[in-house]
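Take a look at this one; I'll ask things after.
The complex appears here minus one protein chain, its other protein chains still in place.
So, chain A:
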Amino acid sequence: MIVVLSIVLPFLAAALIPFIYSRFKKVHLGWFVLVVPVVLFSILATYIPRVANGEVFVKTFEWIPSFGINITTYLDGLSMIFSLLITGVGSLVILYSIFYLSTKESLHHFYCYLLLFMGAMLGVVLSDNLMVLYVFWELTSVSSFLLIAFWHHRKASRAGARKAMTITVSGGVAMLAGFLMLYVASGTFSIREIVANLDVVQSSAYFVPAMCLVLLGAFTKSAQFPFHIWLPDAMEAPTPVSAYLHSATMVKAGIYLVARTTPIFGGHEVWFWAVSGVGLLTLFWGSFNAVKQFDLKALLAYSTISQLGLIMCLFGLGSAALHSGYSTESVIYTQATFAALFHLINHSTFKGALFMMVGIVDHEVGTRDIRRLGGLMSLMPFTFTIAVIGSASMAGLPPFNGFLSKEMFFTATLKITELDLFSLNSIGVLFPIIAWVASIFTFIYCVIIVMRTFFGKIQPDRLEKPPHEAPFGMLISPYILIAFVVGIFIFPNVLGHYILSPAMASIYPMFPSVEDMTPHIAAWHGYINTELIMTAGVILLGVLLYRVLKKWRPIYQLIPPSFTLNALYERVITSSENVSGRATNRYMNGNLTYYFVYIYVFFVALLAGYMIYADAFSWNPSKDSVIEPYELVLVFVMIMAAVAIIFAKQRITVVLLNGVLGYSVAFFFVVFRAPDLALTQLVVESVTTALFLLSFKYLPKLKNEYISKSWRFAKITISIAVGATVTLIGLAVMNYDRFEPISKYFEDSYNLAGGQNIVNTILGDFRAFDTMLEVVVLFIAGLGIYTLIKLKAKKGDADVESK
């Protein structure tokens, strides 16, 4: 019940915000909002001991039971980590935003979006039903879109929001397709039930496609290569948003999805290589690109990408343990997953603090361009402390939590090379090498953050405001976060035991013992191992490379701007717009003739094509009645009249010939013994002719249009094809005798309806409903004509339509 409340409460609060905002104008709205995550965090924290004992909390509410879609909340170790992160970092970010955003901003929008996001994110991590998860997943995309474009008067904000939306929603839709495939394969939307019936899913033909589609959703959301391009652009959002969404929570939704579906897909070769390979590539590419950034937030964005790649890579490595089931050897590889979860938490702490630090600098100095910053150490000592601790942790230095996760990461990459699986014995050696190189770049950009912002000379004339220390309130949140950074380093096993090991149980549900999978983390093993040497190498080479940064910086110019992924994305978007625009303009050219051509060609292709395909054309003249000579002559007359219409030079000739056709049809009605039809046909034909004559006054003379020969030929061909199709279908229908005609019933019209005229009894009695509606049609037509004539604009009058 409490778990459900934690999803509903943020939405409820978001709904209440406008009322609170209009009632309490003087108090900063954030104080009211702060209550929500703090309450939720406290409630969820009380569950930690019970979850640590292996309890799970499930509650189901029916939503669309006929499709198997129920709102099932599911709280286990993995959901616990994420929901604590969401509410915990959420509280800190809201506290920070109270001091960051002034009351002049449209705060009610901001907090409404933020609460929406929080609720959606909690929904993602606490849902067991795939469809409900997808609903919340898209809600996070939408609320993130709203938050990125919070300052919607800026062009860059709007562009960034659009880009983030396009990429994440495309991935989300792919994920939906993957979920549906899983449903087809397993027959259930519930993740727990899918895990329980793994054999069925893994033997299905949909297994690998579903895996790839779900991964596409995870990679786009978590900014993995090559979908990472939206994250740097999302930095146009207010800094609290960047800290919350784009470092601690939303970008980890993809990580969550990978972790959650590891029991389903893990152990498969494609999964292993996709997750760990893409993660490793993202890790390298993000850290490599972060070094070249000048904007602190862009630098942090690339570093987030890189760290997310690291976590993703670790989850991929950890999935290898599932390949051959539980054994003492395979348990070693679960430690990669443990490292991933550990770094997941660590990253949220130090990255949140760093973003808040950048926000403070931006807020107090007016710029976050590192070329204009420098020498702030003595002016902003508290902010400097945050930067040093955060950066050191990110670089993986002791005594901060980043050091522990980096060591575990190196251990995992080294271990994986020993695995004789998935052709790892040959390519596997790349894992530690790339990881090590990426760590060097990570070290360099961490140094850049600290050195370029706080050391060197201050440039007062290039800053917008005179620099001074941030207000106390702004510093609370980052200080709490760096307290965690240090605290986790000192007591890593508390975290490991209470939070991480229950999560391990939910990732490896078929492994019997959780204790084996929870390694004892020690800051100092007491001996020097390969990982420690690697870290020493990172520090050594990193310092060296930072000193000569100016020398090798030009290698970033080797990639021309038009070859970056961003440029590629822009080119794809603009060219697809252009191409589709041009294609639409080409076939929707406003010329009615073309539209008729499309309709007729489609008609012929579909109908004639199907009739030929089904071999339904048949003609059996044996049952035909005798054709009288006078009928033949009249048919000849009609053919001549019809052909002559096409070549007529004057409109009046056309009308006259049309009259000939109409009268001839009336004669055929006579011959075929339909007196009522003949009467009506005669009257209608005369009225139509008169109407044609009436409108002639307003029509131009017929002109000879110039039409190219090929176009004329095409038109003739289409006309003949349509005529032939209709004729052949008419002939084929003649032979259709599978059912008795029902006309025998109507022949008894005198007894049934009291009338001898069978046509009139059908029209007025048996099938009077049709007649009524046809009367209505005539009525509407009459009314339409009347209004068209009466309501026309007089000369110089405004158009009626635009009134």
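We adopt the following convention: a residue touches a chain if its C-beta (ideal position, glycine included) is under 8 Å from a C-beta of that chain, and two chains touch if they have at least 3 such contacts; residues count from 1.
One rule holds for everything that comes next: contacts and distances are computed from a predicted model.
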| remark: According to its UniProt record, the missing chain among "pre-crRNA processing endonuclease", "Na(+)/H(+) antiporter subunit F1", "Energy-coupling factor transporter transmembrane protein EcfT" or "Acyl-CoA dehydrogenase" is "Na(+)/H(+) antiporter subunit F1"
| query | Among the options A:P18, A:P675, A:G723 or A:G782, which residue touches the chain absent from this view? | reply | A:P675
| query | Among A:L656, A:A714, A:A732 or A:A753, which one is in touch with the chain left out? | reply | A:L656
| remark: Touch assignment to the omitted chain, from A:W31, A:F455, A:F472 or A:F636, lands on A:F636
| query | Which positions on chain A touch the chain that was left off? | reply | 628-630, 633-634, 636-637, 640-641, 644, 648, 652-653, 656-657, 659-660, 663-664, 666-667, 670-671, 673, 675, 678-679, 682-683, 685-686, 689-690, 693-694, 696-697
